[in-house]
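Below, a portion of the complex is reproduced, with chain positions unchanged.
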């Protein structure tokens, strides 16, 4: 504990500026006006462990990227998927969450897997990893991949403008759970959709990456991570999946 | 031709026309005189259906002019009016100002309408202004165009509201000449004017208005030479010096 | 800002060109329809009979009072499928943009028509012109001259608002900018490009309107 004290006194004059886009229950959202969620709890524990004070601010998705790029903030945590494209502009921490895409179709649909969607119209959220996955499966220039806002993808399926929507599975489950009358169902296809890994996102060349990576390892080791995960997702995580990231 | 019965006009609470009764027969030339604010313009505007009377009736060729009259437009075309303030159309040239209504309302061939318009422009001494826009005309020139525009519809009844008030004396003479010619050709006219000499020469009846009433009505010679009412006498005394 | 990558823009140029065609098409169609509808609604709103005018007033209140995005979604998922049997993002986009802008354009027409002096209508009436003829030949030409600047505002808003059609996946300029942003995770290249395209389009329309204004001002 002596060691810890020294650590925090050394770093206490450093305040980390954290950004998030609080629009994704249960990762981060406003509950009765307060910023809550898995990411919010995690960054709190991670910062404490790394010995930083921190402030967390709600920003829009795009302005979060812009501000990080301009160095106006130090870290973004918002269910951001680690991709090599993003990696050209930003640094990422080690992954802290594994996510998969899934397919949403009408309840009477016969779709069983992603391969059944060839020649179908597919709604995806602009800029999402679902869009990425759809392009990888069905071609980059496929005009049948319809990009739109989140939420509207489900409307498109319900109104027949699209045959299916591809999006983050957590998202899909939450929506269907909360909108039971919409006659939609989820089709999972773990073979088609490779896992995605969420990471903390830093401006390129940051010095904080190292201390947060260390803190994450520590939290996983002492079970804090698992406690937070259970609180928000109701299940215990398979932390082994995290280490499959390369 | 036109018959006005018990016409009353109020603006809010002020009664501007009070129980007006008169008749204009075909070929009549009626002149209305009276002091400023006596209601002369308002009366003409009621006859032209630009104002709705508060009560009373107006008959045109024995047809009652009602607000709902579907043929009001058609009626109006038979009834020309020259305004105190010209009201030329600023978006149209002088020639277009004159030919617009004949072409649209009377469905006259454009070529014919232009010819007629040019004849009328020459008549009012503005032959060379056919292509000009109203903004570039002097006051007198505007008024003459307005007269030509009304004449172009060859209406059955012409209403003139001080048509020469913006004209110089030289032009007044020429315009009055035109109006006299119209009168001789049998055009029915109601004229608000202060040109007493002209009134005497051209009209067969003069109405004197004051305070919203027709105070006196007579032939020009009788009214000018032997006015009956004190108010008429006072007015003419000042005017005819 | 990390170094600006022109190569990305060049790669995406074909898509932006496609997008420009759609954006211009959306804009021209909606400006034309919106102006015609707007004029009719202005005339309706000025009807002397209160009951006849009421629906037009309601129309303006509703279309100005609710977000265009909602109008686009409702028309795309509700109205168009009802009529055509299926959604069509092009039809829905043009329809929504025209109906929305017509509410604003109606108010602009109303202001211009009311600004034309009463004497004009009276002179036309005594010449026997019908109310329609008076409106068409006398009042409107004078009104249009007055309202060109606010009409320009509205046309420009419309061009920019056409970007909302991207939400129903109409492949116009913003749709491709978003696609480019999504593909490369770059903000500046796509949005500066699309911003420049909109700037050029709006400056074009306002210079067209300015030259019309100058032409009409000659007979002042």
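Think of it as A, B and C in the order they're written, each chain with its own count starting at 1.
By our rule, contacts are C-beta pairs under 8 Å (C-beta built on N, C-alpha and C of every residue); 3 or more make two chains touch, one makes a residue touch a chain.
As the structure is a computational prediction, the values presented were derived from the model and not from experiment.
*Asks:* Can you give me the copy-number formula for the whole complex, using the labels shown?
*Replies:* Written as a formula in the shown labels, the complex is A x1, B x2, C x2.
Heads up, the rule we're going with is that only the chains that are shown with their structure count from here on.
*Asks:* Chains in contact with chain B and with chain C: which ones?
*Replies:* Common neighbours, chain B/chain C: none found.
*Asks:* Relative to the centroid of every protein C-alpha atom displayed, which chain's own C-alpha centroid is closest?
*Replies:* C
*Asks:* Of the other chains, whose C-alpha centre is the longest way from the centre of chain C?
*Replies:* When every chain centre is compared against chain C, the largest gap points to B.
*Asks:* What whole-number Å value describes the gap between the mean CA coordinates of chain B and chain C?
*Replies:* So the centre of chain B lies 46 Å away from the centre of chain C.
*Asks:* Approximately how many whole Å separate the CA-defined centres of chain A and chain B?
*Replies:* Spacing between the chain centres: roughly 83 Å.
*Asks:* So, what's the distance in Å between the C-alpha centres of chain C and chain A?
*Replies:* Distance between chain centres: 38 Å.
*Asks:* So which bits of chain B are touching at least two other chains?
*Replies:* Chain B, residues with two or more chain partners: not present.
*Asks:* Would you pick out the residues of chain C that each touch at least 2 other chains?
*Replies:* Where chain C is concerned, no single residue meets two or more other chains.
*Asks:* In the complex, go through chain A and note every residue touching chain C.
*Replies:* Residue list for chain A touching chain C: 62, 65-66, 69-70, 83, 85-86, 88-89, 123, 126-128, 131-132, 143, 146-149, 152, 155-156, 159-161, 204.
*Asks:* In the complex formed with chain B, which residues of chain C make contact?
*Replies:* Spelled out, the residues of chain C in touch with chain B are 117, 119-120, 122-131, 133, 137-138, 141-142, 145, 219-220.
*Asks:* Touching chain A in the complex: which residues of chain C?
*Replies:* Chain C residues touching chain A: 1-2, 73, 76-77, 81, 86-87, 89, 166-169, 171, 175, 178-179, 181-187.
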